[in-house]
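Missing here is one protein chain; the remaining ones are kept as they sit in the complex.
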Amino acid sequence: MEKESRLIEIFYRSLYRIRRVEEEIVAVYPTDKIKSPVHLSIGQEFVSVGVCEALRPSDAVFGTYRGHALYLAKGGDLRKMIAELYGKQTGCAKGKGGSMHLADAAHGVMGTSAIVGTTIPVSVGYAYALKLKRADSVAVCFFGDGAVDEGNFHESLNFAALKNTPVLFVCENNFYAIHSHHLTRHHSDNLCERARAYGMPAVRIEGGDVFKVYDVARDHIERMRRGESGPVFLEVITCRWKEHVGPGEDFHLGYREEQEVACWIKGDQVPRVRGMLDEQICRIIENEVEQEISKAFRFAEESRFPEAAELYKDLYKE
Amino acid sequence: MEKESRLIEIFYRSLYRIRRVEEEIVAVYPTDKIKSPVHLSIGQEFVSVGVCEALRPSDAVFGTYRGHALYLAKGGDLRKMIAELYGKQTGCAKGKGGSMHLADAAHGVMGTSAIVGTTIPVSVGYAYALKLKRADSVAVCFFGDGAVDEGNFHESLNFAALKNTPVLFVCENNFYAIHSHHLTRHHSDNLCERARAYGMPAVRIEGGDVFKVYDVARDHIERMRRGESGPVFLEVITCRWKEHVGPGEDFHLGYREEQEVACWIKGDQVPRVRGMLDEQICRIIENEVEQEISKAFRFAEESRFPEAAELYKDLYKE
Amino acid sequence: MERTLSYSEALREALEQEMAADPTVVLFGLGVDDPKAILGTTKGLLERFGQERVFDTPLAEDGMTGAAIGMALAGLRPVHVHIRMDFLLLAMNQIINMAAKMHYMFGGDLYAPLVIRSMIGKSWGQGPQHSQSIYPLFMNVPGLKIVAPTTPYDAKGCMVQAIRDNNPVLYIEHRHLYYQKGYVPDHLYTVPFGKARVLNPGDDITLVGVSQMAVECLRAARHLEEIGIKAEVIDPVSLYPLDIETISASAVRTGHLIIVDNSWMTCGAGSEILAVLAERGLLKKIDVRRMGFAHTACPTTPTLEAHFYPDAGKIAVSAHDMLSPGKRWSPAGELHREEVEFKGPF
Partner (left out) sequence: MERTLSYSEALREALEQEMAADPTVVLFGLGVDDPKAILGTTKGLLERFGQERVFDTPLAEDGMTGAAIGMALAGLRPVHVHIRMDFLLLAMNQIINMAAKMHYMFGGDLYAPLVIRSMIGKSWGQGPQHSQSIYPLFMNVPGLKIVAPTTPYDAKGCMVQAIRDNNPVLYIEHRHLYYQKGYVPDHLYTVPFGKARVLNPGDDITLVGVSQMAVECLRAARHLEEIGIKAEVIDPVSLYPLDIETISASAVRTGHLIIVDNSWMTCGAGSEILAVLAERGLLKKIDVRRMGFAHTACPTTPTLEAHFYPDAGKIAVSAHDMLSPGKRWSPAGELHREEVEFKGPF
């Protein structure tokens, strides 16, 4: 029980933190201090949190342009992330990557990419190396239902299954690629079946329960660590509350019903997990997080922009 | 019965013709008159013959560098093919394509490609156009088990199923991509299952029976013509008798057992179908074919090579 | 009064009129039928032509390019849209191994008329993967035609020409051009490929700007005018075929040439133009320079991005420096940043 509630606290902190960071981004965005496209995870945080809580720092994650939640859930440095969004020299990519290109190698965040599907094979290669090195670490790749369309998805799953590499594929199926519904891009709603055809277990998680995500991910990951499992495909059904890119909502566009989102807002994991904890504890967590966030934004504000001399730096590694 | 035997004659003629053409290529090759890599279909002819006999001239086929059988089975002009192998101006590609790039638009041979997998999406687009035009024609794409590995395969099957286009995918599974066995490239021997996951029927034909191929192909194609079926995946198990490229055998390389091929030679469709016909009729067919072949080689020999002025011709269509 | 449209309206009009005129034209790509309608350029086309002719696609750049080739072989005239040029890197196989060679490698028996629209992103932190402008990669390859129109007039005329052309045509749009305004006739017309356009006449120096860099060159010309320098601004319009004659004649006349690539410079359009002039022995008397993207991935932060791209100010300074070496000058006050409107006659 004791341990259970410790875990719940950890989950709440992570969920709350990500949500609040992105809400702050929404608040700041109109000031044009963030001159970079932002793809928010608001509503989808539970996927990154559920999976990443089952990971160790030495495990590696790979993600997409919609990468704030993943970066934070995996332990990426918040100050560096905000500074990056602000285009500052102190950012995790020294201002060169912006919101879509986050990495923090020290915490196993091995890069997010703005080209859909491109990190999938990268994660498989990473996992291949882990296996070669007899490491008990795993690689996890997060991508959307859009990435499933790409040839890279196919080539990656095929190779991962063939070589039995320790990689967890996490498809965050929010049913849309920008404004295109999953079923205008796929004949049927059967992504798990597709994954199984490559020869790997596949699990679909509906309902948005962060603990469910955690349990399933942890089980598979632990088996991978022990060398008892190769690649696994996880389809997590979720919902993007905001517009595809930017801080606003997009119901006026008419491509989806407000109702679709409303259901998910009702099942929001942030208040749900909060409800499982003492009010007292929540207050402490929230307080700490708020302070961390304001410090991070202040850090970003106060940091300097990179200077001209930085332009050519880091093109090649010495 | 009458019709049945007519059909058998047609099959025999086509099988015999392709076999003999390729045997002649083998015979001529050491003279270096054919200065182009040749990928022979010897042993695999029954796939092209079985499928193409179910097609009309207005249907379109797409293939690979291993394309002689397909080109001939679909009605491509033999003289132009041999001239093409000889690099002559009278070749189907005026000497510019060689053995790997055969086409004969008049007979619905819409191109073969030396880049594995590249004609698969092309066939799907073609089929999309047929559907748009309300044509009762179909597109058929032939490719090897190697093409299944490529991203293009995935993107194509996904789009074909989504749009329900009249395209038949024919995977000639000879178990090898050059010297790599299918199971060193795929986790399991389940190509049909993969195809089904996209949402299309899939049939595997073992045993190398040309009539079985014909029956299955025809049924599906007729349903496509009537608009009752979208894409279909056919996996035909087969065997390449010769080396991957060139006129010789390759057992000395040690990557496969001679026994694997011996079984297939035993079940060879050329003598099998011959055995179903009167000796008399066979002789007539063989005679005609032999004459056609010698004429074709003579035509190739006697044709002129393209001249320098041809170099830049046909780069752009007026 | 002259009829004025924005670049994006001109593009939309070209598509709509040509689709109405030719029922074999089909239009597809991610988002062509969505509420944003590729920044408005496909607005209303789904409603007018139906979902068989105007459709969204899965994310499958190579596959859909292959499909476009197949449609073309079957007699359609497909227009495939990419909202970023960077995505063409996923389709190089079908574009270069297949489309570019389709007619030649089958000895003229097959041909694939298709249009590949792609948009160049810029600024607001598009960053390394959303701002590439990789036309030099295609210029190297025989069998393609490549246009990058700058004016609304050319946007429309080149699109109609691209659709009617019997070869694969890469049609390159720059996001920042979308709001440029200019004269656009209301009827269907074509702009032939291979003819550069002189956007501003001048005798002192020749500025060649590719795509949006033509606009920067025009702005630079205004700065230079203030100090009495008359710059001729040339927009190549089509990159393959490339109208080297117009550029060369101008450069011979002015004796000074700056080519501003809208891409990296190494093996770029500027390199090619200079190489041709050099081979013709014309550079004995002409001073030349190239400008273009910094040789690095595009950084996201605005402070570095400003150093990454050439702009009117940098071009003007460079031109001045070429004409008056050693003398320092930079455009006074605010840079000309107002929208440039394009006037005819064309």
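In order of appearance the chains are A, B and C, and numbering begins at 1 in each one.
Note that a residue touches a chain if its C-beta (ideal position, glycine included) is under 8 Å from a C-beta of that chain, and two chains touch if they have at least 3 such contacts.
Keep in mind that this is a model prediction, so the values were computed, not measured.
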Sort by label and list the shown chains the missing chain touches.
A, B, C
Which of these, A:Tyr16, A:Phe46, A:Phe159 or A:Trp241, touches the one chain of the complex that we don't see?
A:Phe159
Among listed residues B:Leu15, B:Val28, B:Cys52 or B:Met100, the absent chain is touched only by B:Met100
For chain B, the residues touching the chain missing from this view
35-37, 87-88, 91, 93, 95-101, 113-117, 146-147, 149-151, 177-180, 184-186, 253-255, 305-308, 310-312, 315
Would you write out the residues of chain C that touch the absent chain, in ascending order?
62, 86, 89-90, 92-93, 96-97, 100-101, 104-105, 127-129, 132, 134, 136-137, 139-143, 240, 263-272, 274-275, 277-279, 281, 283-285, 287-290, 295-297, 299
Which residue numbers on chain A touch the omitted chain?
60, 62, 91-97, 101, 103-105, 110-111, 113, 115, 118-130, 132-133, 139, 151-152, 154-156, 158-159, 162, 313-318
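FYI, only the chains that are shown with their structure count from here on.
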What is the shape of the graph in which nodes denote protein chains and edges denote touching chain pairs (line, ring, star, complete, other)?
complete
From chain A, which chain is the farthest off, judged by mean CA positions?
B
Nearest whole angstrom, what separates the Cα centre of chain A from the Cα centre of chain C?
36
Quick check: what residues of chain A touch more than one other chain, meaning two or more?
149-151, 184-186
Could you say which residues in chain C touch two or more other chains, in rising order?
57-58, 60, 62-63
